[in-house]
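Every protein chain but one is kept in place in this view of the complex.
Going in written order, the chains are labelled A, B and C, and every chain counts its residues from 1.
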Amino acid sequence: MARIGVFICHCGENIGRTVDCAAVAQESAKLPGVVVSLDYKYMCSDPGQQMIKNAIAEQKLTGVVVAACSPRMHETTFRRAAAEAGLNPYLLEMANLREHCSWVHEDRPIATGKAVDLVRVMVEKVKRNRALYPIQVNVEPTAMVVGGGIAGIQAALDIAAGGKKVILVEKSPSIGGHMARLSETFPTLDCSQCILTPRMVEAASHPNITLMTYSEVEAVDGFIGNFEVTIRKKARYVDPAKCTGCGSCYTKCPQKKIPSEFDALLGKRSAIYTPFPQAVPNKPVIDAEHCTMLTKGKCGVCKKICPRDAINYEDKDELVKVKVGAIVLATGFELWDHSKYGEYGGGRLVDVIDGFQFERLASASGPTAGEIRRPSDGQVPHTVVFIQCCGSRDEKQGMAYCSKICCMYTAKHAMLYRHKVHDGRAVVFYMDIRAAGKGYDEFTRRAIESDGAEYVRGRVSRIYRRADGKLIVRGADTLAGRPVSIEADLVVLADAVVPRKGGEKLAQMCGVGYDTNGFYSEAHPKLRPVETAAAGVFLAGACQAPKDIPDTVAQASACAAKVLGLFAAPKLEREPIVARVNQNLCVHCRACINTCPYGATQDREIKDRQGNVVKVVAEVNEGLCQGCGTCVAICRSNAIDLDGFTDEQIFAEIATLE
Amino acid sequence: MSHTQQSELGARIAEQTGMNVLECYQCGKCTAGCPMAKYMDLTPSQVMRLCQMSDEGAKEQVLRSGAIWTCAGCLTCTQRCPKQLDPAAAMDVLRELSNREKMTSPQRRKILAFHKAFLTTVRKTGRMSEFPLVRRYKISSRDFFSDVLLAPLMVAKGKLGFKAHKIKGRSQIKTIFQTCADLARK
Amino acid sequence: MNSIGYYPGCSLSGGGIELDLSIRGLAQLAEVELREIDDWNCCGATAAHNLDHNLAIALPYRILALAEKQGLGEVLAPCAACFSRLKGTNVRLERSGDLKAKMQTIVDLPYSGSVKILSITEFLNRLMELGLADKLPKKLTGLKVAPYYGCLLSRGEDIVSDDAESPSAMEAALRATGAEVVDWNFATECCGGGFSMSLTDAVLDLSNAILADAKAAGADCIVTGCPMCHSNLDMRQLKIQSSGMGQYDMPVLYLSEVLGLAAGMGCDQLGLNRHFIPAMALAHRFDPPPQAAETAEAVSDQRSN
Partner (left out) sequence: MTQATTQTETKAEGFEPRIVAFVCNWCTYAGADLAGTSRLQYAPHVRIVKLPCTGRIDPLFILKAYEGGADAVLVSGCHPGDCHYTSGNYHARRRWTIFRRLLSLAGVEEGRLFFSWVSAAEGQKFADLINDVTAQVKAAGPFKHNPARRQAW
């Protein structure tokens, strides 16, 4: 006979205000099988938990329903308490009276009635629960970090420092990401490359880190602790083992007019190239699209010149399989393409540039050696207009969200320009100044108060190029209540930070969700900011949301802590929510085998004593099964069931709703 | 179940156009692009702002402004508003109200006079013709002398219709005007 | 013979008469019959729209209902303002059944919503497809035109299907005449619209900026599809010049006039002699003048000075 205990939580006023908890407890007491029914102010508090433990011991309960908050909040708390009192933790269920009832309804009688329903359903379910035992799985103590920007570098270094192996996968020829392209960085104005390159070098030389640049993730199989990843190493046409990075090849390559991605298309590079002088690894690759040897079979200069015979035109992509226990996604961001803004010239005005282009103009290693010169004619601009929120906070043509970093980098740009061009005029159009970090507001104020940037509060409506070459910027000064028109020589758009194009593919491979904009979703916006819905996959940096360097680094280190925590034990306990086959009922139609997304359903031969196969049936590999239940729904012989969500339990729930 | 609380003007705009003025975040892009803004006593974004406020002073300021009459209805603001609002349509609602509540700015009397002269011509004949319109406008606006030099030229070019075109369905038109006027009074 | 309904609108018998003349001429060439709506009324223009939102719908509603009664499936409204009011009314009626019912009681005529409204560019592009393109013997080679869309042919998402920031509806037709389209900035800037009389200074200012940019871009003329824009840019250009804001002598042609020229239609037939800023010289580059036209132009030249 079932002996069920029901515990109704008031959550202070959170539930109690709209749900009459005492009444729910009284109603629940009348349900068949219920032997105790109590309500209490805070069930998750120590006395609350003690109440449950006492009841389990004194009343010899066979099942418990805690009617409180969402199981996503406290299910583990209460299951642990049950276990401490000697009850199998899987004999406890939660009814969600807070998130699904008291917080979403106002009418007290209606909410109370619904609360009773929710309890009834769970009482009927829990009567049919079975004792379950966690599943142990092995953990492969190697992590893969995808993306070699500052986020990926930091996460890799911290995991390596914790004594575990890391594979750092970067799709471009060098690690460094966007930070390597920045001139100086807010809020301290220190040189970006000066603080970044030591870390790049450290990552490359750390014995625990394997760098895989010019590589991309092709497939991810398996699950937490046991991922199997296929990585495509793209053909470099340069053997990194032989190459010393002497650079003779790229100085001699005749294809020199290729716009450099690293320089935001303002500079040029050759067909065999390293993206920038401090690249790590400092070994070139051949860009197969532009090398005339690879496209037309004509040239071969680099092979002739190379003192180490490192060039190999026959090089092919290579697929490598690795086993890892955890994955960190750190694939970063892109800038929004402002050619969608017809009113700002639709991308056709060459002197209307984006933030990265300005960074490269301001950078000592950039195409103008750090002098601010405009792209059209190389002149030093006398008036530069900076436009914030370009493509951000624009639900019509751009992104509805705030990109978070552009207020700061625009202030930095205005400052850098004023430091470099003393008689120049810097005008910043802004809507709000969002500078909520340590030293951030001081930084933007400095741009205005000491560095002479003219801040104008208002959005710009139009930019066009007058016949005399001046860019006419029509904006508004909403504080003064007037339209303003500025004659500019250069316009810098603070384009929105957007997710990488095609980033959904990687997310889907890993089972990670992404929001409507394409940023990867964390498991909880406040309390689990680096975990994802996929166990064992973590997020660092701007792939999760727009972020500056300090936030990126903090999140990357948090990822490392999570990974090291996971690797601390050799075995991992997993929820025992898995499917089971009843061999007597299975007719081996293989429907389940064909549908299981994890390949967890397999053939099993049943043999007699002599070892002859008498029957083949399906079997579930607990290690692989993730408990989705697809096989259960597909099996026409009712031969599979799912622990924790059995047909019996669900039919009981439905029946209770009658 | 929305908890939005609209001002009187905001509610009227919502009713007539479906727009929620509270969505305006005062970016000023409408003002920035408005060709007429420099002739306005309130900028388009200020007009939007005042419609968000529920005090009587705000309502007065908007309905007595010259700005609402200075708007040319060019839709530049609407086209570019990042919040997909329609300030041009808000202006329509406000003008109608300003006229009905007899609050029209004296500075923009000429514009109102022109519109009224136009509609009177249409009400009487069913169509607009330049000469009757101009005559009526000049009398009511007392703006007799501007453009007098243009008139003979227009005549020479065959561009100034002297005679009113009278359509057959004039009584229908009168009824339409009357019904709409009655509706407005409600 | 193809036929299309026609709503000339009030300005086409007065200030916009050239538009009416040239449209009719081109339709004839393309063998398209224009069937004018019987007893049409004024669409109410900006005035109704500003003073009474019911009237602003009711007046166009009567026009649409009459057109439907007459069995017109498509109706050309060459004036951009009329086009905008008529099509706008269609859109709003379609969106709200309540509004439709209300209008039916006010106007006392049924209207199912079947009439499709064509703008001048849509209409002319249609004529081109219907064979007008093959009937343009004169190549206007060397003519530099600045296509001017203004507000009503570029904006209003439900009404104009073109790209609001860089519209192109006139481009194809202009290129077919052999004219060269200049790259300029003011194709969609507002000219001050209906404020010609009531806020003249603003109109002079705005129109001046448009003329200045067209001149800087090297245009020989501005091409428009709206009588209101035309009167601001053409009629008011005299005042702009006399008040010293700028010297332009920039002819302002309707798109239909440009096509008419390429089709070899005579200046008088197109109404080119009625412009305030002489357009005849421009026309004569492609169409050597018969005597009479020259004198007419001489007269108008004198007057404008």
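Criterion: contacts are C-beta pairs under 8 Å (C-beta built on N, C-alpha and C of every residue); 3 or more make two chains touch, one makes a residue touch a chain.
Everything quoted here is computed from the prediction, not taken from an experiment.
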Which of A:Gly63, A:Gly113, A:Gly225 or A:Gly424 contacts the chain that the document leaves out: A:Gly113
Hidden-chain contact residue, picked from the options A:Glu454, A:Glu504 or A:Glu622: A:Glu504
Sole contact to the chain not displayed, among A:Arg80, A:His105, A:His206 or A:Lys242: A:His105
Contacts of subunit A with the absent chain, listed as residue ranges: 70, 72, 96, 98-100, 103-107, 110-111, 113-114, 117-118, 121, 504, 508, 511, 513-516, 521, 533-534, 577, 595, 597-598, 626-630, 632-634, 642, 644-645, 647, 650-651, 653-655, 657-658
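Just so we're on the same page, only the chains that are shown with their structure count from here on.
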Subunit B and subunit C, separation of their C-alpha mean positions in angstrom: 23
Averaged-CA centre spacing for the pair subunit B and subunit A, given as whole angstrom: 51
Shared-contact residues (touching 2 or more other chains) in subunit A: 343
Per-residue overlap in subunit C, given as positions that touch at least 2 other chains: 164
Subunit A-touching residues of subunit C, taken from the complex the two chains share: 163-166, 185, 213, 216-217
Contact footprint of subunit B on subunit C as seen in their complex: 10-11, 13-15, 17, 39-42, 44-55, 58-59, 62, 105-108, 150-151, 155-157, 164, 189-190, 192-195, 197-202, 206, 235, 274-276, 299-300, 303-304
Residue ranges of subunit A in contact with subunit B within the complex: 343, 389, 393-398, 431, 457-462, 474-478, 481-484
